[in-house]
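Let me begin by presenting the structure, written as structure tokens, before commenting on it.
One protein chain omitted, others in place.
Chain lettering (A and B) follows the sequence in which the chains are written, and residue indices restart at 1 in each chain.
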Amino acid sequence: MRDLIDTYWLYFLVGQYPKGPLGGLALTVLLAALALLLAMPLGLALGVARLSLWRAVRWPVTALVFVVRGTPLLMVVFWAYFFLPTLTGYKTGQFSTMLIALVVFDGVYLAEIVRAGIVGLGRGQMEAARSLGLTHFQALRSVVLPQALRHMLPSLVNQFVSTIKETSLGYIIGLSEVSFIATQINTQVFTKPAQVYLCLGVAYFVLCFGLSRLAYGIESRGKRRPPPRVPA
Amino acid sequence: MFDLSLVLSGSYHAMLVAGLRLSLELAALTLLFALPLAVLVALLRLAPVRPLRWLGFAYVEAIRNIPLLAHMLFWYFGAPELLPEALKERLYEGDIEVISAIVALTLYTAAYMAEDIRSGVRAIAPVQFEAGRSLGLGFLATMRLVILPQALRITVPPLISQTLNLWKNTSIATVIGVGELMYQAAQVESASFRSFEAFAFATASYLSVSLLITGLAAWYQHRYPVRAA
Partner (left out) sequence: MIRFEGVNKWYGSYQALVDIDETIAKGEVVVVCGPSGSGKSTLIRTLNRLEPIQGGRIEIDGRDIHAPGTDVNALRSRIGFVFQQFNLFPHLTALQNCTLAPVQLGRLTPAQAAEQARALLDRVGLANKADAYPAELSGGQQQRVAIARALAQQPPLMLFDEPTSALDPEMVGEVLAVMRGLARDGMTMICVTHEMGFAREVADRVLFMDGGRILERATPADFFLHPQHPRAQQFVADIRRPFAAGPGF
């Protein structure tokens, strides 16, 4: 096991970089971070749209959310892989394909988190803001979303953990994320598959467990602050 | 341009339907094994004995923080190597892909379901537990007769939600060569170059079953709303 780690640790962490494209654990984290970053504005827009007063906005978005949530991520990846080149005219690489699939998929899940955050705030804040004459969007921007986003922080970190796990599907389209690299190592070494995949598991565990502890910490800290003294 | 008849009858259709059936079987078998395991793990996490609680915690955290794909790779490529020769031979001749997939799916799904069951139990007021114990019932008996029946009603909706996830997760078995729906869709695609029709069929199948499961959840919550004590 020792020499396994000694020989391959760099390859496992960064793939062929700098003599090739970035891979391994670094690629996994980069892809997940980028995907979540890009998915946030989409999630915000969709989440707000889900609560829109106009049916013309609410229904298509609700339908989109249902379709994406009822389909496996792998299916979304395949659709992206096979049809993005035709749609965009570019020969989309594996990274871009995976990124777009993740942004769409996570955007929808983030939309639900945003929606729950806004609904959980209660009607009073929106009513107070509108009563002052603020428009719907001004009220969202200055009053509702600042509060809702703060409450959503633990859920957002959990979503980041999920996204890191989702990057593993890049394996299927040949993206050199960490699971793919592990399999390549396994093919070379051949005689120690259990150890190789155990290492893979440990790597994911350390990363994801660490982040979920962070989410837990944020949530506890949020609860320890004194709650607002509004009588029932 | 798009010719759906290719997938609605004929050999491609048969392949896809076979894949759909296998996906459903995977989900059903996993559910069968995962539920009891989930109850066991939940009880571990709630046990009055510290080492048992830690064991449950370790199981849940270890499983949930590793992607299902990595689990599948481990159980297919890694674990069989650790088995004695005779057993290994038998597995490789049989359906090792399906078995590995079911093991991975069961362990993964059970970890999530255990947490939902634990939340459900914790939602029952502790006084119920005290009441059971003060009647002289042991920990397990109290759980079985007093807590779990009440917790069930709260737990069913999240469990149905996990079943939905399980259904979608069966698609990951494709990486270890299980001939489920996703695998078959890719096969049809490479044989016919009709990616749209193949994936449309697969997507529609996934969505239909998802709709059924979601409908079941909605019906359950309508029929058995949660009543406060």
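Just so it is clear, a contact is a pair of C-beta atoms (placed from the backbone, for glycine too) under 8 Å apart; a residue touches a chain by one contact, two chains touch by 3 or more.
Everything numeric in this text was worked out from a predicted model, so none of it was measured.
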item	value
Neighbouring shown chains of the undisplayed chain, as defined at the top	A
Sole residue of A:Thr7, A:Ser52, A:Thr88 or A:Gln138 that reaches the chain not shown, by the stated touch rule	A:Gln138
Candidate in contact with the missing chain, chosen from A:Pro41, A:Pro60 or A:Pro146	A:Pro146
Hidden-chain contact residue, picked from the options A:Pro18, A:Gly89 or A:Gly124	A:Gly124
Residue ranges of subunit A at the interface with the undisplayed chain	124-125, 127-135, 138, 142-143, 146-147, 150, 226-231
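We adopt the following convention: only the chains that are shown with their structure count from here on.
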item	value
Mean-CA-position distance for subunit B and subunit A (Å)	22
Residues of subunit A touching subunit B in the complex	66-67, 69-75, 78-79, 82-83, 161, 164-166, 168-169, 171-172, 179, 182-183, 186, 193-198, 200-201, 204-205, 207-209, 212
Interfacial residue positions of subunit B with respect to subunit A in the complex	61-62, 64-71, 73-74, 77-79, 81-82, 164, 168-172, 174-175, 182, 185-186, 189, 195-196, 199, 202-203, 206-207, 210-211, 214
